[in-house]
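The structure under discussion appears below in the form of structure tokens.
Shown here: the complex without one of its protein chains, the others still in place.
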Amino acid sequence: MTKADEKFMQVNMGPQHPSTHGVLRLLVTTDGEVLSGVKPYIGYLHRALEKIAERVTYPQFTPFTDRLDYLASMNCNLAYAMTVEKLLNIEVPRRAQILRVIMAELNRISSHLIAFGSFSSDMGAFTPFLFGIREREFINDLFEIACGARLTYNYIRIGGVSKDIPGGFIEKTREFLDYFPAKIKEYNELLSYNAIFIKRLANIAVISPDDAFDYGITGPNLRASGIKWDLRREEPYLIYNELDFDVPVGKGEMGKTGDAWDRYMMRIYEMEQSAKIVRQCLDLLAPGDYTAKVSKVLKPPAGEVYVRAENPRGELGFYLISDGSTKPYRLKIRAPSFANLSIIPKLARGVMIADLIAIIGSMDIILPEIDR
Amino acid sequence: MAGYFKKMYHSISTVLTGLGVTIKYGINPKTEVTQQYPEVKREPPDGFRGKLFVDINICTGCTACARICPVDAITLKTVRDENKKLRPVLFDIDNARCIYCGLCVEACPVDNCLYFEKKYEFSAYSKQDLISHFGLGEVKPAESKTEDKKTEAEKEGKEAAQ
Amino acid sequence: MGVLEDKLPDNILFTNVDKFLNWSRKNSLWYMLFATACCGIELMQTGAARYDLDRFGAIFRATPRQSDLMIVAGTITHMMADRVKRLYDQMPSPKYVIAMGSCANTGGPFYKDSYSVLKGVDKVIPVDVYVPGCPPKPEALIEGIMKLQKKIMEEKNLVKK
Partner (left out) sequence: MEPKKIYGILSEKFGGKIKQFIESTLPPSVLVETGAIADVCRFLKEGDGLDFTSLMCLSGVDLKEQGKMAVVYHLHSMKQKHKITIKVELDRNNPHVQTVEQVWPGANWYEREAYDLLGIVFDGHSDLRRILLPEDWEGHPLRKDYVYPKRYHTWDV
């Protein structure tokens, strides 16, 4: 053992650890209480989705996208459907587009609720977790009415959605939207502006805009660094260009711009905006077809597309190569969390051990998407 | 000094606000959300994706469901009977493997043949118990040979892919 | 189970002690927080306010050393399988395992085409109850736990088998 080895201690965090959000393993080198290096080891949930894509047909792959980022299955379904539609040149009916936006935004809220809840429980506050899940159950119920499942929906299909919303869905959604803003206020009272919470997060793990670009960080984490970049605004898909919503950016309210608190707060702001979008969409909803005419056997022409969509965690991209057969030739999934996690070794240097949890929690990573 | 007290005030007041929210829920029985599960059960909505059920008597043995299934949870074997009609002698659904995606239900050409029941509590001590058998059972093969439709369907699919 | 196995006669005292032991075990099923994938979210939701697993004496523990029950919630890959085994070995006896969801049961969606997913967690550790679903509803998981409780009540610790 050399002198340098004696000075440092290596600790293994995970793969089974309550605050790594799944099966992430971090090899942490510490110098007393201060971290001198973190090495993430991923792959504990590598499920070979890219290989599966090459072996199943285009419609059959939709259920697998549910399991890509299970907190935001609708958004994953949507991105995949848009990719194949681009290749096939399918025009999606307007009602289907509106339904897609409603589902995607509701799912964004429910995903951010988990982010909020699990982050707070990582930080030692258990009550907000229960509150977050309580509201999430409400959204789960809505999805259950619409498509029959609580978590893996398989609702947004190539060409439209799997079925029209049943009666009562709109009323129930409105009921939720009326109920939800008060709850956000409660979250802020409970947690966001709590002095201890701020003390733990402000000025921790600041991501500068340049770092964010270098590592390809997207989504709320990028916006927290003060960059106004939201694909729903920059490259509007579906009907997002008709909708009125703000893109919140980090302003460094409690410390430096791009710190852990900003990243946390982005999600609270985005939930408000998503609720606003859903409300507008419910007003726009007019009778019509819920799906375009899609043949049962899909054979897209040979070609390549790279399509991306704004997921709750950032940009989800699908790079799809078709060789004209019924199965994709290659499907590469560009997962937002993959890029977001890759900055951790850089961020977690010279911080305290307890801050590591704050960093991972505030990045809101999800493992199945990283490992695929 | 004033800053010190200000900070103290800030910490205490925010903690109290937070606690206030919790206490409000603690004393108001109307806000209770817990569902007393085994005693009180919520009826799943229409279109709920629970356990798969096959009305085997109207099944035409077309194997559309087995072909679309992304995980091969459906094992289907058909025999031609004396009237040259396909008879599904073996129709097993492995609930332990099923992912409840609903693609098979949409693929089924016969109304109310393959559908989801509103049943979701059927855990078992053994994996074998999770396989539901719907097949009509072997009948005496009337001169026609037993054909494994599924492998045939797969072959077709491969040919189409090429 | 235990040192006294098969050594004591079957009498009313021991039967009642047995019942008491089983009853206390069944009502303190502390489960390990071991969530790998989608089912983990449903497990979280089951533990949260609406379904409230605490009502059944099931409280989550972060470490295997303090838990009696391992709910395998989610996909187990080959890379993870060793860890699952190690976690299971760390749990004190008596220990129980619930395989939650299709992935833990058989590999589920990844049964057919995936090279890296373990086809059923029962290949590495013994499983007591299989809960189907992808993911199972919280109610289904609770039903699975109740089924496990029923199994525990039938166990014989002191009396002859």
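Chains: A, B and C, in written order; residue numbering restarts at 1 for each.
The definition used in the following text is that a contact is a pair of C-beta atoms (placed from the backbone, for glycine too) under 8 Å apart; a residue touches a chain by one contact, two chains touch by 3 or more.
Because the structure is a prediction, the values reported are computed rather than measured.
Enquirer: Counting the whole assembly, list the visible chains that the omitted chain makes contact with.
Expert: Computed over the complete complex, the missing chain touches A, C.
Enquirer: Of the listed residues A:Met13, A:Leu26, A:Ile42 or A:Ile184, which contacts the missing chain in the full complex?
Expert: A:Ile42
Enquirer: Can you tell me which of A:Arg267, A:Lys327 or A:Arg372 touches the chain that was removed from the display?
Expert: Considering the complete complex, A:Arg372 is the one touching the chain left out.
Enquirer: Looking at C:Lys19, C:Arg55, C:Arg86 or C:Lys123, which makes contact with the chain not pictured?
Expert: C:Lys123
Enquirer: Across the whole complex, list the residues on subunit A that are touched by the chain not included here.
Expert: 42-43, 46, 48, 50-51, 86, 213-217, 227, 229, 234, 303-308, 315, 317, 319, 321, 330, 332, 334, 338-339, 342-343, 346, 371-372
Enquirer: If the hidden chain were put back, which residues of subunit C would touch it?
Expert: Within subunit C, the residues that touch the unshown chain are 78-79, 81-82, 115-116, 118-119, 123-124.
By definition in this document, only the chains that are shown with their structure count from here on.
Enquirer: Taking chains as nodes and touches as edges, what kind of graph is this: line, ring, star, complete or other?
Expert: Complete.
Enquirer: From the C-alpha centres, identify the chain that is farthest from subunit B.
Expert: A
Enquirer: How many Å are there between the centre of subunit A and the centre of subunit B, using C-alpha atoms for each centre?
Expert: Computed from C-alpha means, the inter-chain centre distance equals 25 Å.
Enquirer: Could you tell me the distance, in whole angstrom, between the mean C-alpha positions of subunit B and subunit C?
Expert: Here subunit B and subunit C have centroids separated by 22 Å.
Enquirer: For subunit A, what residues touch not just one other chain but two or more?
Expert: 56, 63-64, 66, 134, 137, 152
Enquirer: Where in subunit B do residues touch two or more of the other chains?
Expert: Those would be 33, 70, 99-101.
Enquirer: Of all residues in subunit A, which touch subunit C in the complex?
Expert: So the residues of subunit A touching subunit C come out as 15-18, 22-23, 43-48, 51-52, 55-56, 63-64, 66-67, 70-71, 114, 118, 129-130, 133-134, 136-137, 140, 150-152, 367-368.
Enquirer: Which stretch or stretches of subunit A touch subunit B in the complex?
Expert: So the residues of subunit A in touch with subunit B come to 56-57, 59-64, 66, 127, 134, 137, 144-145, 147-149, 152, 154, 162-163, 166, 186, 189-191, 193-196, 297, 325-327.
Enquirer: Going by the contact rule set out above, which residues of subunit B touch subunit C in the complex?
Expert: 33-38, 41-42, 51, 70-72, 94-101, 120-127, 130
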